[in-house]
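Here the complex is missing a single protein chain, while all its other protein chains stay put.
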Amino acid sequence: MFEATVRANVLKEFAGVISTLTDEAKFIVNPKGVTVNAVDPAHVAMVDLTLNAKAFEKYSASDMEMGVDIEKLGEVLRLAKGDDQIFLKFDEEKNKLIVQVENITRRMSLVDTAGMSEPKIPNLNLPVKVVAKTAELERGIRASEAVSDHVALIASPEGFELVSEGEMDSVSLKLPKKLLVELNCKERAKSLFSLDYFSKMIKAVITSENVVMNLGTDYPVKMEFDIAKGNGHATYLLAPRIESE
Amino acid sequence: MFEATVRANVLKEFAGVISTLTDEAKFIVNPKGVTVNAVDPAHVAMVDLTLNAKAFEKYSASDMEMGVDIEKLGEVLRLAKGDDQIFLKFDEEKNKLIVQVENITRRMSLVDTAGMSEPKIPNLNLPVKVVAKTAELERGIRASEAVSDHVALIASPEGFELVSEGEMDSVSLKLPKKLLVELNCKERAKSLFSLDYFSKMIKAVITSENVVMNLGTDYPVKMEFDIAKGNGHATYLLAPRIESE
Partner (left out) sequence: MFEATVRANVLKEFAGVISTLTDEAKFIVNPKGVTVNAVDPAHVAMVDLTLNAKAFEKYSASDMEMGVDIEKLGEVLRLAKGDDQIFLKFDEEKNKLIVQVENITRRMSLVDTAGMSEPKIPNLNLPVKVVAKTAELERGIRASEAVSDHVALIASPEGFELVSEGEMDSVSLKLPKKLLVELNCKERAKSLFSLDYFSKMIKAVITSENVVMNLGTDYPVKMEFDIAKGNGHATYLLAPRIESE
């Protein structure tokens, strides 16, 4: 059983995080909220995403799973203004998700979840923690996109740096310690990532002013931020690229 | 003879209605105003459109006809702001339409009207009348476009419904009687239409808050609305699609 009402903005933020990695996802529903654990088709990144029951205006659910086509969900959400109430209901008999925006009802076929994995983000020992402003990271990414398709995240006791090296040009975003919200770094750490993935992840941060990054050297980056004004949480894990030098 | 001045917004609305069905149209001009009777190339829909002399700031005309390229007219109108005055004059000698927006003059070649029909909307006995808010219909159409290329218009004594059934998903817009401006329906009526045509027609309603729909079962829909704040009127007739069930 699943029946809930939620503001359009909250559901857009939730769906936006998932859509960075996959078009279809298994919604794990229980009385406490909705969770999605997903991995991208190339197995480069994964996400652990939770939207608490408190993020909904009304929420009533028992343990169940639904395979949701995220693109279709997005189509319905585009009909709604940010503050519109979205009514969601699982139609068990017909195996459909009913989505209502004002007087409009869309009955969405669900996707088979049989083949969908439930990836768990592993416990990694990442020695560095950087908390940076989302807006700063976004600007660094936009600058990087012009010169390269990968980006290095570099932390040192003095600050954090995002560096993108192209064949001709290079871009760097330097955030000294005083421009960071938090920096916990004893030794220099550097890892290289696909700019495309990193960019999509940072752009999925809508309401959280800050992003927490856990880093190592040639290790994955773990990124965390709140959604739904603290009534939900997202954790991304992105695998490093091996430097070909 | 034809010489007139009109606000850009009024002419944009008039041209917008025509452009839903055809690129070229015969303007039937007389001292009372300008009328266009047009049919689309596939003969699925027709329009009867009138802009009264009162809709113009200045208007002076004798009986005549002009074949107008609606796309070209749109190009000139895009140069104007909504409140700009457009001066129109038929140059009989050169068979051109002179269109002036401020200091800019465009001399437009006219189109041969010899092959253009003057379709009259037939008198049909459509038992149901629904008057709905344009904005509601627009939202229903946008939702439908995601799931199907046709739409059913359904009326009952309880209300009006717009239903679009795709292979996987369905969308419905339900407007109970209290959300309608007017409902005159003794028995349930349902007809199926091309969503593309219906959508273009509803989107051509710019200044009229409401749309009048006359319906039957497996019959055409007749839609009517005012243009130019009541100084003009549009009537669309759209043929039904046969349900393949």
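Per-chain residue numbering starts at 1, and chain names A and B are given in the order in which the chains are listed.
Just so it is clear, a contact is a pair of C-beta atoms (placed from the backbone, for glycine too) under 8 Å apart; a residue touches a chain by one contact, two chains touch by 3 or more.
Note that this is a predicted model, so its numbers are computed, not measured.
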> Looking at A:I70, A:V130 or A:V171, which residue reaches the missing chain?
Replying inline: A:V171
> Any idea which of B:E3, B:E75, B:E92 or B:E158 touches the chain not displayed?
Replying inline: B:E75
> Of A:A53, A:A143 or A:A239, which residue touches the hidden chain?
Replying inline: A:A143
>> Using the document's contact rule, name the residues of subunit A that touch the chain not shown here.
In response: 136, 139-140, 142-143, 146-147, 168-175, 179
> At which residues does subunit B meet the chain that is not included here?
Replying inline: 72, 75-76, 78-79, 101-109
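Here, only the chains that are shown with their structure count from here on.
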> Just how far, in Å, is the C-alpha centre of subunit B from the one of subunit A?
Replying inline: 45
